[in-house]
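Note that this complex is displayed minus one protein chain, with the remaining chains in position.
Up next, chain A:
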């Protein structure tokens, strides 16, 4: 493992909340020193950052890889390359594969595939219930031993409250983190858009944003009962925020994330029935988007994820209602997030707090920081360089990005995992 001295960098330190010119010394895969001036020790490679930004690598909770079942949509190899090119140094994979990752054996398969093919860290999540059916809990203890970092049925809500409360109770006894999709399934079933003027005009079946609050309210009540460790995968509406705020104030072990698409796009982007903008939950109103940005700024929403969901052309080239949900985002997460920086809404330490520090903390990882002792998972990027995204240049096997043809600003120059360069912009 090489030793590197990064000089002349803008160091984005989400822990300290600072952006400072300086240098960073990496030895043995870990950060050993950060400072304004660091003398060049022997036997180190010096990387002159040229005044560009150096930040902790992104830890992305909720990445879908198509293995097993849909390898043609995304393999561990392609997902790893996309992650590296996007400055994502840790991908936390979803168990909503086919079949679901709901046994230790299936989890071992994922771990093996990931180790063989992926240049970035892969941490697998496991299903909370068998087959994500919401009936019986999985072997949470064995799955933890096998390396599961969290338990989630992804976009399947465990509708049976008794089943969910027992799973939370059991997970709590194992110290496991449960990640849920807060949504009232009775209201959201069949919906392709958020109810409002737009959905009414386009004649799309729609769900009220209230469904998210109702789902969150239920889950919070169950947390009061069980004391479990809980993370809401995506909070996307203004109405859910007061409930989240109260739950945190009351000391429940709750955190929440949101997706990059809900932070940067709104329901009007779907106009013309563009299925690449169909995500789950559906894109929201501009008022909701602004409220969610503000919640990330204040820290009420802890994490930002790509919710990377590869879909092939066939599953998207359908009438809007029939088309599959989801968008790829590993490579566009950082440039899209930088839109919020360039718009003056979120500064760089806040963005990396939500994309690197907080997700790592929630999973109990040492990464996500620029402090001595942390793993040298780093992203070097130029926040200002403009480009127009061509989706066919993406490294994912699927190119279903809503940002195709859009002007973006900010590009990854290099990505390091444990001090080793896994990506360098050609």
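In this section, a contact is a pair of C-beta atoms (placed from the backbone, for glycine too) under 8 Å apart; a residue touches a chain by one contact, two chains touch by 3 or more; residues count from 1.
Throughout what follows, contacts and distances are computed from a predicted model.
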- Unshown chain, UniProt name, "Succinyl-CoA--3-ketoacid-CoA transferase", "ABC transporter ATP-binding protein", "Pyruvate-flavodoxin oxidoreductase" or "Aspartate carbamoyltransferase"? "Aspartate carbamoyltransferase"
- Per the touch definition above, residue among A:40, A:268 or A:318 touching the missing chain: A:318
- Touching the absent chain when the full complex is considered, from A:21, A:72, A:112 or A:197: A:197
- Which positions on chain A touch the chain that was left off? 190, 195-197, 199-205, 272-273, 314, 317-322
